[in-house]
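This part shows chain A:
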Amino acid sequence: MSNLAFSSFSDFLHMDGHGVYVWSAYIISTFIILLAFLTIYRNIQLIRKRIKDARG
Partner candidate 1 sequence: MFSSFVHRFSSPKSYVEITRKFFPYISLFGFLLLLIGWIWGLAFAPEDAVQGNSYRIIYLHVPASIFAQLVYFFMSICALIHLVWRVKLAAYLIKSAALVGAMITFIALFSGSIWGIPTWGTWWQWDARITSTLILFIMYLGIITLHGSFSNLEKADRLMSILVVVGVVNIPIIKKSVDWWSTLHQSASITISDGTSIDPSMLYPLLISIFGMGLTLISLGILSSKFYILTREKNKKWVQSYV
Partner candidate 2 sequence: MIKIFQSEFFKLRKKLRTWLGPLLIMVLVLIAFPLSIDISQYDLNRFYFSIIVVALLMISFLSTEGIFLEDYEDGSLEQVYLVEQDFYKFVLAKVLTFVLLIGVPMAGIGSVFSILNGISINEVPKIFFMMFLSNLLLFNLFAFGSSLSINKGAILGVLATLPLALPIIILLGRGVRTIQHGIGFEGVMALMVGSGLLVASITPLIISATLKTHLE
């Protein structure tokens, strides 16, 4: 823990005023990637169901 670049958690969020940019970039990008995983996974389930139903 001695290597932490920030002295407190609120410091970590604030990042000398740059926190807004850093955090919005990471959070939105992570959101996009997670959304991609979830969407494709859901689509796979949907198409598997459709194939099963068609097969009968």
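Quick notes on this one:
Following the convention adopted for this analysis, contacts are C-beta pairs under 8 Å (C-beta built on N, C-alpha and C of every residue); 3 or more make two chains touch, one makes a residue touch a chain; residues count from 1.
How were these picked? Simply put, all candidates are chains of the complex that A comes from, given by their letters.
Quantities reported herein were computed from a predicted structural model and do not represent experimental measurements.
Of the candidates listed (1 or 2), only one touches chain A in this complex, namely 1. On chain A, the positions that touch candidate 1 within their shared complex are 3-6, 12, 15-19, 21-22, 24-26, 28-29, 32-33, 36-37, 40-41, 43-44, 47-48, 51-52, 55.
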